[in-house]
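With one protein chain held back, the other chains of the complex are shown just where they sit.
So, chain A:
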Amino acid sequence: MKIKSYSKVLSALAISSLLLAACSNDTEKSSTKEKKGKDVEQVDTSLFPTKTTNQGEPIDGGHLTYGLVSDTPFEGILNKVFYQGDPDNQVITFFDEDLLDTDENYVFTNDGAASYEISDDNKTVTLTIKDNVNWQDGKPVTGADLEYAYLVLGSKDYKGVRYDEQMALIEGMEEYHAGKADSISGIKVDGKKITFTFKKANPSVTTGLWTYPLHKEYLSDVPIAKLESSDKIRKNPIGYGPFKVKKIVQGEAVEFEAFEGYHRGAPKLDSVTLKVVNPSVAVKSLENGDIDVASISADQFDQAKALDNVEILGKVDLAYTYIGFKFGHYDEKKAENVMDNPKFEDKRLRQAMAYAINNEEVGEKMYKGLRFPANSVITPNFKYNNKDVKPYEYDPEKAKKLLDEAGYVDTNKDGLREDPDGKEFKINFASMSGGDIAEPLTNYYIQQWQEVGLDVQMLDGRLHEFNSFYDLLKKDNEEVDIYQAAWGVASDPDPSGLWSRSAAFNYTRWVNDKNDELLAKGISEEAFDDQYRIDTYNEWQELIHEEVPIIPTLFRYTTTGVNKRVSGYDYLAERQYKWFNVGVTEEAK
């Protein structure tokens, strides 16, 4: 689950990068491409190593300082059921975890705190929690704890947004959610075992099932509506992860100590300090050893690269940037997308616009190589990404040809093309503000479209602030013809939430029968057969590529800096267990 963050900083802070440049002795100009990761099977993702190279023996009593890079304090809602911002999630990662581990494709494995089994008809999932899995107060983690999480998530008093469609598929869940039942009939608990019965088999269960328990015994005396504001969540949280919360300085820092009873064994570090660092000083703090681990933004990447004491790890983020065309509106009554705007109905026009822009250069020049052309809307860290679909390559001649064919020609000789009826053809481009690159990037695209003769203008002549931008999209404002946005995608490969006929998030309002069919196939019972699912999504991606309802523009790397004294850090490990293996091989400084 990923919520795209957006810039809240005063643009004034941009100046910090100048200062950083001035402060660091930037002598080494090595290309990042020289560093090849070990993980070569997924070609796209190997620009950076993902694990620390330090092979030394961790010292006893080691202490690590983790920099939570954020320009605001963390909110302190320290529970996965309730938290909202990513900073809180980073805190939770140290002391709590999900019951099931995942592999590199985000599919559940049996290596974690629990193992799972799916029945032959694919409708029943049984989780068995391992015997040595205990809460940090010594009480065992049981099936009832996981059931309690579902009872909270489905409750009327729950004000978060995590009640999702996968949950609604559990038998009796909708009845409970509607307040018609006191319990969920499809969930059966037997000590350390818990069984879920689904109304319908859905292969997304192997990636999307909620497996984060709540400590029922500890929390059940707090009314559900009060849980998120209670001290038991905010000040004295109890998890079953590798570290225990020792002390919290609200919004600023957390002190952790090792949890010796951790089910995978005692962690290699004795203690961890997590503290919030402002993005403008993150690299400086890494350099002088104040912090050992911190994420690095594209702005600061060059400075971080030059540091001797820091290793840079990177991975492809679960996100894609895209340019979307507006095809219609969302009919709230029918809960359905309706295509009633013919402006972009000719797919040659859409393809031409895709050929006209050079994303290779955008990634290289504007994002310093930290972004690269996207070939699809399924991110390349999934096996479901169709490697045979290639990104639209920059080819202005082809774009012009396609436009000519489609009848978009310059009839009044003003250098800009008219539509097939000979009328002026203007395209309004909506784009979001935030960060230094937003405006030059938007202008760059506009310029490239103008080069093939399309009259594209920034909507209202300016960028739009995040909330206003999504307000325009959501309400299908008629002024918006095309827009640039990004999606963070979940670890579940099913794209229905963004692409189906009924999806409110399908902001382009594009509907297509083949699309409906393939999306349904992707979550059908047959799709429990992985090859079938891969084939289905490959076909779906070909469809998207051919129809271009959106132009996928960029995939992105996220990078993190790790002090060279740190060992065992794995940036790819999504789940919390990554902290258990981490050690330090020498004292700080």
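Please note the rule applied: contacts are C-beta pairs under 8 Å (C-beta built on N, C-alpha and C of every residue); 3 or more make two chains touch, one makes a residue touch a chain; residues count from 1.
The definition used in the following text is that contacts and distances are computed from a predicted model.
Student: Name the omitted chain as UniProt records it, choosing among "Cytochrome c oxidase subunit 1", "TonB-dependent receptor", "NADH-quinone oxidoreductase subunit M" or "ABC transporter permease".
Tutor: "ABC transporter permease"
Student: Based on the whole complex, identify which of A:Lys193, A:Lys232, A:Lys275 or A:Lys521 touches the chain you can't see.
Tutor: A:Lys275
Student: Which candidate, A:Ser185, A:Gln250 or A:Asn443, sits in contact with the chain we can't see?
Tutor: A:Gln250
Student: Touching the left-out chain: which of A:Asp103, A:Glu117, A:Asp137 or A:Glu165?
Tutor: Residue touching the chain left out of view: A:Glu165.
Student: Of A:Phe82, A:Phe425, A:Tyr557 or A:Tyr571, which residue touches the hidden chain?
Tutor: A:Phe82
Student: Can you list where chain A touches the absent chain?
Tutor: 1-4, 6, 8-10, 12-13, 15-16, 19, 23, 71-73, 75-77, 82, 84-85, 159, 161-165, 228-229, 234, 247, 249-255, 273, 275-278, 280-281, 284-285, 288, 290, 465-468, 470-471, 474, 485-490, 492, 497-498, 503-505
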